[in-house]
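Up next is chain A:
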Amino acid sequence: MSIQIKTSTLEPVRNTFAHIERRFGDKPATRYQEATYDVQAETNFHYRPLWDPQHELNDPNRTALKMADWYAFKDPRQFYYGTYVQQRARMQENAESNYAFFEKRGLAERLPAEVRDLVVRFLIPLRHLEQAANLNNMYGTAYGYGTAITQALLYNAMDRLGIAQYLSRIGLILDGNSSDALQEAKGYWMNDAVWQPLRALCEETLVQKDWFELFLAQDLVIDTLMFNLFYVQLDEKLVADDGQDIAMLTEFMQEWNKDTSRWLEAVLKIAVSESEENKTLMTEWISKWRGKAAEAFAPLAIEMLGEDALTIALAELDKRVAKAGIK
Partner candidate 1 sequence: MSKVYLALQDNDEARYIVEAIEEDNPESTIIHQPAMIRIEAEGYLVVKRETVEEKMGRDWDMQELHLSLITLGGNVDEDDDQLSLSWNE
Partner candidate 2 sequence: MNKNKVTTMAAKKLSLKEKYSLLTRDLDWEFSYQDRKDAFPMEEFEGIKITDWSKWEDPFRLTMDAYWKYQAEKEKKLYAILDAFAQNNGHLNVSDPRYVNAIKLFLTGISPQEYQAHQGFAHIGRQYGGVGARIACQMQSIDELRHVQTQVHAMSQFNKYFDGFQSWSNMQDRVWYLSVPTSFFHDARSAGPFEFLVAIGFSFEYVLTNLLFVPFMSGAAYNGDMATVTFGFSAQSDEARHMTLGLEVIKFLLEQHEDNVPIVQKWIDKWFWRGTRLLTLVGMMMDYMLPNKVMSWKEAWEVYFEEAGGALFKDLARYGITMPKYAALVEKEKEHISHQAWWTFYTHGHATGFHTWIPTDEELDWLSEKYPETFDKYYRPRWEMAKKLEAEGKRFYTKALPQLCTTCQIPMLFTEMDDPTQIAYRDTVYNGDRYHFCSDGCKDIFHDEPEKYVQSWLPVHQILQGNCGGPGVEQVLSDYYHFNVGADNMDMKGSPDEKRWKQWKGVA
């Protein structure tokens, strides 16, 4: 039997799923939309969690922040799993070729000893901070609400694990895979007086309960200061000290920051503009964690870069906060 297909009879019956149509109208939807909106279940939970009987399994009340629609948190990058991993795969390919080049040319051996020491004392221990960031972003993934923000938090959590592993590889490149540099750096993280306030801050973030507050503490406050101090100011110092080749090994982090900032700033803006209550709450949270973080970073910043470094980083944070609509 020959099959006749008339194009006119192949008109679709509908363009997209009903919940997507309700939000965006009756037209073909993007893959981001279909993969994100209203995916998480919202009602009729059968059992209270044994580990948190005050809440339902999916519960918007695990933060004090209130949103009329949690799907307002559109990711400007429109990352769903497929676009996320493909974007990161491109970045990792680039990183891989940088690391290979660095090793092949024996660039580690050309680094001045001071640079090596700076990297081991100040850059490598950051892998432990990244591990805390991984856990804190997982926290938001697990206890946050609405796929729009929880999936982005998960992508960030996995990014942070990746960055922790890249930092570890820098250590292995410097110590010829003996792991001496990693051990030395962990020693600084555990015992060096200038690192202790920051380690204490990381431990403090790990016992927080409100996931949105924790998101602000980690992804906004700590990360903004961390990025500015280590990947901007320390980077400049390394260049000045003849250690510019290290920048090849941190290019991934530079690209990650650019990418993630776009998302972070969008989330801040959306949450702040939702209501005066949110704005007040966020102002309090940010000021609380800004205070803690400024203290925690201070000795490290002075030892690593000098007296003005933290002021510069804090100005960067304040600028970002102001940009989101918080004075």
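Observations
Going forward, a residue touches a chain if its C-beta (ideal position, glycine included) is under 8 Å from a C-beta of that chain, and two chains touch if they have at least 3 such contacts; residues count from 1.
With respect to how the candidates were assembled, all candidates are chains of the complex that A comes from, given by their letters.
Computed from a predicted structure; not experimentally measured.
Every option in 1 or 2 comes from this complex, but the candidate touching chain A is 2.
The part of chain A that touches candidate 2 in the complex is made up of residues 3-5, 9-10, 12-19, 29, 31, 34-35, 38-51, 57-58, 80-82, 85-86, 88-89, 91-93, 95-96, 103, 108-116, 127-128, 130-131, 134-135, 138-139, 141-143, 147, 150-151, 154-155, 157-159, 161-162, 164-166, 168-169, 172-179, 182, 186, 189-190, 196, 199-200, 203-204, 206-207, 241-242.
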